[in-house]
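One protein chain is absent from this view; the other protein chains keep their places.
After this line comes chain A, so read on.
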Amino acid sequence: MTRRAPVMTHVFLLVGGVAWLYPFLWTLGSSLKSTDEFFGRGLDPLPGTPLWSNYAQAWQGASFGQYFLNTLTITVATVLITLLVTAMAGYTLARTEFPGKGLVLVAVAATVFLPHGYTIIPIFDIMDGLGLLNSLWSIIIVQSAGGIVFGTFLFMGYFRAIDRALEDAARVDGANFHQVFWRIMLPLAGPMLATVGLFTAISAWNSFFIPLVFTLARPELRTLGVGMYAFIGENSTDWTLLCAGSVITLAPIIAIFLVLQRFFVNGLAGAVKQ
């Protein structure tokens, strides 16, 4: 498998790759078409004369600006909460002993094996009880809770592998519990923070079901995904605006992924190798 790849391999991969991403290229091109061009040019992804006003119209007229802000708020808050909660729990479960620890570990592991019923209804009731139904907080909290088992497991594995001598040395120097975690261990967990953060960001940005349920009665809280879905139902003919909305939804997460992809890919690869 170490022979030099023939030119045909590259041709195959390039043509295949472009065809693979054709739906995205077509969406990008069509977001700059006029309605006439949209039908005239059909499956040709290139616009004749780029019409940038589609974006302004989608952003303001079709509320995609509001949806973008909602999605961004939810994603940033969910990532911060998930990282904080799972890093703290993962560290404590990996490196400290306390009565009841076994019980906590069982509770975490059990959620993987229990059959999940239709849990969205009781979750909805709790949010109603907390008076959070009319804010983005309901979505943020539910999204954060959804990722904690996965994140806690990843941080537990990561902290368990760090040399104990570092912690012991810090304790000898008089560092207390908090200083050991915040000043020594957390800064060492950079790659895992990036991995869990990126997984959480992608799942929060792309989440559909949870924001769909929590915004059924509150259109102004919609995320981009839910906004797109609602847009088809309400203005089913504004195709070019819908394409602009798609680009607004897809571009940021693709950009973040391209910058941080090695953390994502390494995280996935680590998951199957274990």
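We take it that contacts are C-beta pairs under 8 Å (C-beta built on N, C-alpha and C of every residue); 3 or more make two chains touch, one makes a residue touch a chain; residues count from 1.
To be clear about the criterion, contacts and distances are computed from a predicted model.
Participant: Suppose you had to identify the omitted chain by its UniProt name; would it be "Abasic site processing protein", "Multiple sugar transport system permease protein", "Amino acid/amide ABC transporter membrane protein 2, HAAT family" or "Protoheme IX farnesyltransferase"?
Facilitator: Matching the unshown chain against "Abasic site processing protein", "Multiple sugar transport system permease protein", "Amino acid/amide ABC transporter membrane protein 2, HAAT family" or "Protoheme IX farnesyltransferase" yields "Multiple sugar transport system permease protein".
Participant: From the list A:Asn54, A:Asn70, A:Thr86 or A:Thr215, which touches the chain that is not on show?
Facilitator: In the complete complex, the chain left out is touched by residue A:Thr86.
Participant: State which residues belonging to chain A touch the missing partner chain.
Facilitator: 1-5, 9-10, 13, 16-18, 20-21, 23-24, 26-27, 38-39, 42-43, 84-86, 88-89, 91-93, 95-99, 101, 104, 107-108, 110-111, 113-123, 125-126, 141-142, 144-146, 148-149, 152, 177-178, 181, 202, 205-209, 212-213, 216, 224-226, 228-229, 232, 239, 242-243, 246, 249-250, 253-254, 257-258, 261, 264-265, 268-270, 272-273
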